Each structure stands twice: as structure tokens, then as C-alpha cells.
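All protein chains but one are shown at their positions in the complex.
Naming follows writing order (A, B, C and D), and every chain is counted from residue 1.
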Amino acid sequence: MDTSKIERNGKIYMLAYDQGLEHGPSQDFNDINVDPNFIMNLAVAGDASCVALQYGIAKRFYTEEFKSKVPLILKLNGKTKLNSDNYLAANIANIEDAVNLGAVGIGFTINPGQTEEHIAFEKFSLLRREAEKAGLITVLWAYARGPEISNPHAKEIVSYAARVGAELGADVLKVKYTGDPESFSWVVKSAAGSKVIASGTDNFGEDYIGDVSKMLTSKAHGIAVGRRIWQDSDAVNLSKRLADVVYNS
Amino acid sequence: MDTSKIERNGKIYMLAYDQGLEHGPSQDFNDINVDPNFIMNLAVAGDASCVALQYGIAKRFYTEEFKSKVPLILKLNGKTKLNSDNYLAANIANIEDAVNLGAVGIGFTINPGQTEEHIAFEKFSLLRREAEKAGLITVLWAYARGPEISNPHAKEIVSYAARVGAELGADVLKVKYTGDPESFSWVVKSAAGSKVIASGTDNFGEDYIGDVSKMLTSKAHGIAVGRRIWQDSDAVNLSKRLADVVYNS
Amino acid sequence: MDTSKIERNGKIYMLAYDQGLEHGPSQDFNDINVDPNFIMNLAVAGDASCVALQYGIAKRFYTEEFKSKVPLILKLNGKTKLNSDNYLAANIANIEDAVNLGAVGIGFTINPGQTEEHIAFEKFSLLRREAEKAGLITVLWAYARGPEISNPHAKEIVSYAARVGAELGADVLKVKYTGDPESFSWVVKSAAGSKVIASGTDNFGEDYIGDVSKMLTSKAHGIAVGRRIWQDSDAVNLSKRLADVVYNS
Amino acid sequence: MDTSKIERNGKIYMLAYDQGLEHGPSQDFNDINVDPNFIMNLAVAGDASCVALQYGIAKRFYTEEFKSKVPLILKLNGKTKLNSDNYLAANIANIEDAVNLGAVGIGFTINPGQTEEHIAFEKFSLLRREAEKAGLITVLWAYARGPEISNPHAKEIVSYAARVGAELGADVLKVKYTGDPESFSWVVKSAAGSKVIASGTDNFGEDYIGDVSKMLTSKAHGIAVGRRIWQDSDAVNLSKRLADVVYNS
Partner (left out) sequence: MDTSKIERNGKIYMLAYDQGLEHGPSQDFNDINVDPNFIMNLAVAGDASCVALQYGIAKRFYTEEFKSKVPLILKLNGKTKLNSDNYLAANIANIEDAVNLGAVGIGFTINPGQTEEHIAFEKFSLLRREAEKAGLITVLWAYARGPEISNPHAKEIVSYAARVGAELGADVLKVKYTGDPESFSWVVKSAAGSKVIASGTDNFGEDYIGDVSKMLTSKAHGIAVGRRIWQDSDAVNLSKRLADVVYNS
């Protein structure tokens, strides 16, 4: 699948806003960013190459105005953090929803290593087939997780998650950053042509823009970030600086 | 979805009567209110903006006479309290049933935090898609519940449940009242445009009408109440007073 | 749904013969009543207003001769008693089968209070919708059962089971007899218009006909009985006496 | 369903060859009978009235030559004995397969008393309905099994399994032999018109032909046998002797 619709200069900077479901509003949001309109405007003003939303938020806030300004990745599954035994995400939207909302792609989380990983693999595969027919880009949140995974940022683990996503046929893989570009380049190779973007919060230090710049030397295709941008007091400016590094490195 | 069909003056007062399934007749009912006709007449005389019923009751008692007088929200799932391990509700009616009965909307319970919360999320999402096509309003009973939730009325918990409902794409969210309008206003903000109505029994004090009036300063869109109204010895009068506060505050 | 097809004088006397599956032949049957033809002839000669059979028995023994003489309720689910952990009944026939066999209604067992009660509720609801379309009467065997139910004949429990059946939309509810007409009248009220028939073996004493007569003062619509009739040495006569009391009380 | 296609003189002698899946080749087979062609030729030369095979064997060995010589019952489910916790059989073929292979009937195993017996009951019922439409005879391997069944050959247990099969609507029931014709006649009565054939290995003694002859005085309709025939050094001759007793007793 051609992924250029969510790229600028061949690179991806996805502004992610699925934390309302995954973490709850009180953990990540304040009176400003709890409002999806703030995020939509930030995505445009901050030069993100795409935005990721869950169904209900997209239905209400991804209006005609924004369709021409920032492409949408509709996240199709999710779960809360209210029960630590809940390792299975629900499908809360489908391909028809994505098409109706004007999305150019779909997002889906898998957790290789999770007990019953196969359920998510099968759900994704059904959606992947339909997405291909509908001309939608497929983006996997591929995070290894489970009782036998002690370090989800380890090179062997992140590269395994990336390879799983590649074998499942996703176009883009959102994975944990291993922390250094050398190990992350093995992740990129393991992805076998699927484009790798780093999940942009963990394992980046205080010199955020500088660290992202280093990460991109691994030949990764970009970054997906949320809180680190929209919790910033000068979010638009930070976003533009990040975009500049991603698109021009 | 336009929710004006279940509103008066932009506000919602839903008279709920699903306690027969949820609690059993002997807990909540007496010789008068065990009869659904009593409730139907109360809804009309007491100025409720809509009524919520399960399938079997609606089929028999939501007659032509009432279709022109009070709009119906058909509750689609439910469970008994006869087994404390039963945390999964059954789908007992569907969109076709709702349309056949003349409902203007559907009701559905989710329990974020419950083990296997994903099952209810997926069931709702399937119904939500069909409801949108059929032009039915979607109302979620969004109550966080589960082994790790100690206080289901806490601001962080109620706002989380509301946000889940919003991300799932419901039009209206029936949530627990946090007990004060300040914290409840965070719930309303977290709902990101989904309309919030308070579940009208818990956390309201002896000055019921006064407490509801205070709750509405949170910018919530109304209230859903059952026992507190139809167990009252002067139910019609109490209902009319409540309606007056909801529609005119 | 109009239930007059299984009534005489507005009352129901159902002869039930599903014990072969539920209890096994050696517990309830002898060389005479093990033969379904004996039961079919008894239903006719003994003035039953309908007969309840499982699929295999109905297919072979509900012949053209009987279709004009006694209406059939086809029981759609069941289970054996060979494993006390088996609380889930199987669907062994469907609406198409019922129509093909000439049934006027379907029977289905639910056990509110059972772990995974929701599975049976959902199965019934799917069948209920199809039955309505096919013009078939729906009869629920609504027996509360489960780890937290100590007395399945208690007023609170039987009325709860009846209310569940009513909310699920069944036309007729076969419930346990509470043992006295006063408490049973609460069951009838809780059924909210669904017709209540007593399961005719438990809680009736030695003066069987007299006790049934008393039960009917509760405004119940009749009785369903099996062993108590066809194990009797003069089954036809007992059945006619019972029918007389049911239809004329 | 007319069962005459698998009968001779109104009796059934089924040669069963599903042990490869159920027991593994090394337990029951030798260099001769491991070859399905040996079995096919034996069925013809040995006068069996039908043969029972799993899908893969039938696809390759039930050739045009044999279609005119011996009718096929296609076994539709099965499991291995490699895991004693595996009590659920898989559906490995369906009605379409049976029709494509030229089968006149289907075989299916149920284990009343097994935990989750309902799964097999439901699977069979779906197949039974389709088989009726396709004009295929239904044969149930009805063996009671499970944690509460101490003696699967007891009269009460075998008759229960037979009754279950009859209520499920099977045409022919393959059941354990109780060991004597008196008790087995109760099994035949309990089957309520479904034809009973004895599983021909257990509970028959050294005078095999004589014991089968006695068994048939119970009014059973025949026998199904496998190892006892094709492990014999003079298998064709033994098979012909058995056939003679079955068809002419």
C-alpha cells in the first residue's frame, strides 16, 4: 500500500490522541487538551503529517474543515487501564466506519507475547484484508507485552514485535524505541520493508528533538507522539520543531 | 446524531424502568409499580422526556397510545443480580426490535474495568453502527465496575467511564453522579461532546430537587431516574417538579 | 402473540415429555411410557391443550394424525443430567424445524442465576425474534438456578424468574410453583402480562387436583405436567380430571 | 429418513475404519490394514452393508469403483487420543464434503455426560438439519462419557445415550453393547424408533458370532465393527460369517 498520504517528504509524524480510552482523561488531560478541538488545531498548526483518533472523537471532531488539512488514521481497537487483567482490546470501529469518516488509514494494537495474542492477530488480519480492498493504509501499534517479557524496549523484543507486524502485512509499524539508533536499525531491518515509526515518549531524553534526530539515523520512517507534544505549554512550537526534524533529517 | 427527540428545552429527563430484570421485582416493586402501565402513565403525566424499557415490557405496554406521548429508549442488554459472578450482560433485543417497537433510541450498559469489558464494547460497537444507519439515538449506561475499582463515584472513575462512552461514539452517557457539580463538570468535559446525564439515585440527598438543580450547573444535560420517582407516594407530582428543574435550569 | 392455539377456555394444560433427554429413560420411564406413541394418545384422550416434545421425538411421532388433534410446542434446547457441571443447554432444533414439524410454538429453558445465564438469554432472544416472524408462540421454562440460589421455590426467586422471562418477551412462562396461591399471585403480577403456568410436579401434595385448583386462584393461566400424569396407572382418567379443573376453574 | 441404503435385509453391518485418527496407526494397524485399500476391498468381499471413513481417507480411497459396491458413511468429526484432556472433537468435514464424495450418510460422535456436551449436541444439530435437506442418513456414535460416568456399558447409561441420540433426531445410533440382550432391549426401546446398532468390539466374548447373534435378539438393527474384523488373519471369511448372522437373524 502506498503510504504517501500520511507522509511529508517521505516521513511520518503522527499526532496520537487515543489516551482518553487507554489511560483515562484524568491521567493525561487538562482543561485544554481534554478538548479534541484543541488537538485538531494543533495537528494542523503543528505540521503533523497525520492524526490518530478513536471512533467517537473522530465522528464528532474530524469535521470537513480538517479533512482537507490533516489525514486521519482511525484507531479501530482499544481498552482501558481500569483492570490489569484485561489484556484483550475491543474492536470499536471497522473499515466501513473508517471510510465513512474520511480516514486514509486504520490503526490497530497487537501485543505479541500476550496470552491469547492470536485473537488480536486474527482480528487484525480480517481488517487488513478489508483495508487493502478499501485502499486504506494499515498501521500496527506493535508492542510486545506479556508475562514472559521483562523488558519491552529490548532490541530482541522490539525487533520481534516489528517482524510480527511485517509478517502480518502492515504498512506501518509503531514500535517502542529501543533507546539507541544502532539497535533500532536492527528493528528497521527486521521489519522487512514495513515502515517503522517510533513511539515517541519512552526512551527519549530531555533533549527531545535531538534524541529524535538521532533515532532517525536508524532509517526509521518517523515518529508517533502524543502527550509529549500536547501537554507542552507551547505545543504548537514544539510540534513544528519536531516536524522539521522528522521531515528534513 | 440529533438527540432532540428525547429532549425538552434541550434537556433530558429519562424515566428508567429496567429494574425488573436488573434487581428482580421483589426488591424494587410494589403492587402498584410492578405494573408497567402505571409507569407508562406516570411518564406521560410526570413530564418525562423519554422512558427506558426492556424488550418484553416495551412490546406489551408501549402501545400506540404512548408512542405519540413519550419517546422510547429500548434497552438492549441486561442481566440479573442472582449470581454475583455474572458480570456479562446479555443482548436481549436488537436494532430491528427497536425500530419495530417505535423506539427513537437504544440503551446499552457497559462496565469499563470489568473483566472482559471488551465483550460489551464490541457488542455496543456493532449496535452503534446499525443504530446510526437506522437513525436511532445511542445511550450508554457507562458505569465503571470491576475488581480494581474501589469507588465507582470518584471523579477520576466517572470521568473515565464517560470518556470511554465518548470514544465509543455514544450520543448520550448515563453516568454515576460524583456528588458535586465541580467534579461533575470534569466528567462533562471528558465526555467530549457526548451528552452527560446523571444516574439519578446515588449521591443525591434528601433535598432531591435542590441537589439535582445543583448538579445541572455542571453543564450536564439532564438526569435518568427510576425508583426515586415511582416509589414515591405522590409520584406524578414529584416527577413534574423534577421535570421543571431539569428543563428550566 | 395470541396464545389461544395452545389454550382451551383461555387456559393451558401442557403435557410435557422432555424427560428422556433431561433425566434419561431409566429414571422416569417404564415399558409403556418409554414409547412416545403412548404419550401422544394420552395427550389426545386426556384433553391436554398442547404437548411439548424435543425434536427427534416430534419428528418421528408427531404425525399428521396428531397435528389436527393436539398442538405441538417444540422444545428447542436441552441437556442431560449426566454431568452436574453441565449447566449449559444445547440448542438442538430451531425455528425452521418447528415450522417444518407443524409446531404452533417453541419451548426454551433459561436458568436465571446460573453462571453464564447470558448465553441462554441471548440464544432465546435470537429465537424469540424469529418465532415472532414465523407466528410461533414462545414458552420459556424459567427456572432460577445457580450457586447463590438456595430455594428455587421461594416467592422472591420464582417471581424474579418470571419477570426475567417477561422482560425477554416470552408469551408464556413455565415456572416453579411457590406452594401457595398468595405468593404465586405475586409471581403472576411480576410476569407483567406474560401468561404464567405452573410446573406441575413440585410443591403439589397428595390431593393433586385440589392443590392445582387452589393454585389457579392466583390468576395463573394453567399448568404443565408430565411424570405425574403419564406415570399414573390410570393416566387418561387423571389427565381428564386435571384438564377439567384447569379449563373450568 | 429412509435408512435402507445402508441395510441389507433391513439390517446394518457397518465396517468402521476411523481408528487412524482416534487411536493412531501404531496402536491398531499393521503393514496390511494400514492401507485403506485393504479395508475397501474387505468391505466389498466381506459383505458389509456400509463403510465408515474420515474425510481424507474417503477422498483418496472411496473411488468410483467402490461407490457402486459399498455405501459410504462419512464421519464428520473426530479427535486424537494424544491428550487425555481433549474431550472436544473437531468437525473435519461437512455435508458438502459428504455429498461431493458420494456418501449416503454422515457419522458424528457425541459424548453425553462429557463436560461441554452441549457443543457437540449443537454441532450435530446444525449438521442434522443440513443432512435432512441433502437426503443423507444420520448416524450418531452415542457414547456416554465423562467424570461422573463410571460404567459406560451400564444399561442406564447406554439407554440414556441412545435416548439422547433419538431426541436429537438421528436415524441410526451406534452405542456400546450392554453385554446381554435383555438389557440391550431396553436400550432399543429407549431409542424410540431410531435404529440401534451395537459397537462391535467391547462386551462380545470369544464366541463372537454367537454373541452377536444373541445381541440381535434385542431387536437391535445390526452392528458396527472394525478392528475385530480387519485385524483377523482371515478377515474376509470372518466378515462374511458376521454378515450372514446380521442379515439373517
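Everything below uses one rule, namely that a residue touches a chain if its C-beta (ideal position, glycine included) is under 8 Å from a C-beta of that chain, and two chains touch if they have at least 3 such contacts.
Nothing here was measured: the structure is a model prediction, and the numbers come from that model.
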(message) One chain is left out of this view; which of A:9, A:30, A:115 or A:151 touches it in the full complex?
(response) A:115
(request) Based on the whole complex, identify which of D:92, D:154 or D:236 touches the chain you can't see. (result) D:92
(request) Tell me which residue among D:68, D:83 or D:150 touches the hidden chain in the full complex. (result) D:83
(message) Suppose we count only contacts with the excluded chain; which residues of subunit D make the list?
(response) 18, 20-21, 24-26, 29, 31, 34-36, 54-57, 59-61, 78-80, 82-86, 88-94, 96-97
(message) Touching the absent chain: which residues on subunit A qualify?
(response) 112-119, 121-122, 125, 129, 144, 146-149, 155-157, 159-160, 162-170, 186, 189-190, 192-194
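The criterion applied here is as follows: only the chains that are shown with their structure count from here on.
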(message) On the document's contact criterion, could you list the chains that touch subunit A and likewise touch subunit B?
(response) none
(request) With chain centres defined as mean CA positions, report which chain is farthest from subunit C. (result) A
(request) Could you put a whole-Å number on the gap between the CA centroids of subunit B and subunit C? (result) 35
(message) What's the distance between the Cα centroids of subunit B and subunit D, rounded to whole Å?
(response) 56
(message) If a residue has to touch 2 or more other chains to count, which residues of subunit D qualify?
(response) none
(request) With chains as vertices and touches as edges, which is it: line, ring, star, complete or other? (result) line
(request) Let me know each pair of chains that touch one another. (result) A-B, B-C, C-D
